[in-house]
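Below you'll find the structure, written out as structure tokens, and then a few comments.
Removed: one protein chain of the complex. Kept in place: all other protein chains.
Here is chain A:
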Amino acid sequence: MPALEDYKGRKPAWCPGCGNFMILKAFNEAMVELGLNPHEFVIVSGIGQAGKFPHYTRCHTFNGLHGRTLPVATGIKLVNHRLKVFAVAGDGDCYGEGGNHLIHAIRRNIDVKLFVHDNQIYGLTKGQASPTTMKGVVTKTQPFGVFSEQFNPLAMAIALNCSFVARAFAGDIEHLKSVIKEAVNHKGFALVDILQPCVSFNKINTFEWYRQRVYKLEKDYDPSDRTRAFEKALEWGERIPIGVIYKAERLTFEEQIPVIREKSLVEQNVQFNVKKLIEKFL
């Protein structure tokens, strides 16, 4: 059984008080409680404060490019579907630079769990607006305020029939941990949007701001009701729901590929009998 010490990674370079620390704590505890050892999963990440996450825990790590987390994760999962594959990204990374990949990862329903550290701002590049920044917010690069509509990842994911859609809040570690665990146990693609206060650049969506607004979904909430889920996904402002908003049963992408039904690709021997193949050219 793994213990918390097994998850002690490098010293984080995040700002003191950043919401990322709480996500890290919740994640490590979730792994221990799930009994997952560091070598049993891989974290793929991109660039940004969130992208550094895997270095601060312990696991197989592919820390790739800004926005390109999901294609790499997809490649890994298709080769070795016995391995648990997690993707960690920032809101800019995943909803901005990598938006197209998100749409298609959801469509595929590849068994990858995506944890988005959504601080509604670009942290690492010092405070520009991200797709989830609220309309009207003024930044150095948006001097007249943000004109574009605030991106709603949950509503988009539900529209695409994403098989697992959840929101959590870094300030509620216990609840976040339970959502992470549920996502890991889910079969199929899971999007977990984690509200993560950035204490350095986001002076609006602070811990206090979120605390006043977030509420947990009611006990009798039925996440399989897509219409209701959509309504919940649209709730933003005075009240912001957290929890598993939508869940659907879908075949995973890798389950449908005949070539890897019996054995994962990495477990299969290479076949070199190409004589038959040559005959196709006769």
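By definition in this document, contacts are C-beta pairs under 8 Å (C-beta built on N, C-alpha and C of every residue); 3 or more make two chains touch, one makes a residue touch a chain; residues count from 1.
Quick note on the criterion: contacts and distances are computed from a predicted model.
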Hidden chain of the complex, named as in its UniProt record, picked from "2-oxoacid:acceptor oxidoreductase subunit alpha", "Transglutaminase", "ABC transporter substrate-binding protein" or "Exosortase C-terminal domain/associated protein EpsI": "2-oxoacid:acceptor oxidoreductase subunit alpha"
Residue, one of A:R82, A:K135, A:R211 or A:R239, that touches the chain absent here: A:R82
Selected residue (touches chain absent from view) among A:N63, A:Q142, A:N161 or A:S200: A:N63
Residues in chain A touching the chain absent from view: 10, 37-40, 42, 44, 47, 52, 54-55, 58-65, 68, 70-76, 78-80, 82-83, 100-101, 103-104, 257-260, 265-266, 268, 270-272, 274-278, 281-282
